[in-house]
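Omission of a single protein chain aside, the complex is shown with its protein chains in their original locations.
Showing subunit A:
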Amino acid sequence: MMVDVQKMEQLADNLAAQEEVVGRSLFADARRRFFKNKAAVVSLILLCGVFLFSTFGHMIAVWSNEEIDWGILGQIAELGAPSIENGHYFGADELGRDLFARVVQGTQISLMVGIIGALIAVVVGTLYGAIAGYSGGKVDNVMMRIVDILQSIPYMFVLILLLVVFGRSIFMLFVGIGLISWLDMSRIARGQTLTLKNKEFVEAAIATGVKPITIILRHIVPNLLGVVVVYSTLLVPQMILTESFISFLGLGVQEPNTSWGAMIAEGAGTMQYGTLWQLAFPMFFFIITLFSFFFIGDGLRDALDPKDR
């Protein structure tokens, strides 16, 4: 048999020169599984669309969100319907403002509330839970009883009180939502930490003399991330819902600012005058976003934990 010696040598050289095989991390594996899930990928695309709409929507809008179209004021039901010709793509609201620009503005605020609320939950809740679970004993007891107490207070009541006492502002809304959002997360993180801290790799770190805070940040938290990521995608819509509810009650964001909840409330109020588009468009974005987050959360859970499917 003929053997191409030169080629074989080349192959051997190639193999020898092959430096450092790149490993596939658990997250890389999960990413591959996630992109096989059609519902999750479609949701991700839709969500990206909503994001783009909220950031670049004002460039497409003919009218700004503050201008009042005097030409149709008073005859919204007849002249304010969605149309391409007069530039009101989504129609106009009761005051003659362009609904398209208003929806863009509301989307920005609702997404911001959802994401910042979830972010506070992830950072504070995960660290708090991991520290409580890892310390154990009395520290754990005290820390989790604080969570119990905070959780037993009816948060909607506190939130409304906060907004009434300190005045209605987006900042106060963030404070109120941030105060409550991390409680559930800390419980979840603590529960996971309890199972993790008896694993041998944590013992190995203790035996080596690694500092407790380093163990938490290096060994516990990265292994919590799977659960935390899934839970936080479910938390974003929860935050949006909370904000919408507060705004629906008329306590959340204040004019001239707006959010999905506030717009849905306005739209619901004018339903009977035949201006259904004022309800339909904010509602459409609201529902699309919530569904997308839920499907992404589902997809992430399946991707990160293939055994539990």
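Keep this in mind: a contact is a pair of C-beta atoms (placed from the backbone, for glycine too) under 8 Å apart; a residue touches a chain by one contact, two chains touch by 3 or more; residues count from 1.
In this text, contacts and distances are computed from a predicted model.
Candidate names were "Hydrogenase 4 subunit B", "NADH dehydrogenase subunit M", "Cytochrome d ubiquinol oxidase subunit II" or "Oligopeptide transport system ATP-binding protein", and the UniProt protein name of the unshown chain is "Oligopeptide transport system ATP-binding protein".
One of A:210, A:249 or A:268 touches the chain omitted from the figure, and that residue is A:210. Between the chain not shown and the residues A:71, A:167 or A:222, the one that touches is A:222. Touching the missing chain, out of A:24, A:38 or A:145, is residue A:24. Seen across the whole complex, the unshown chain contacts subunit A at 18-26, 199-201, 203-211, 214, 218-219, 222-223.
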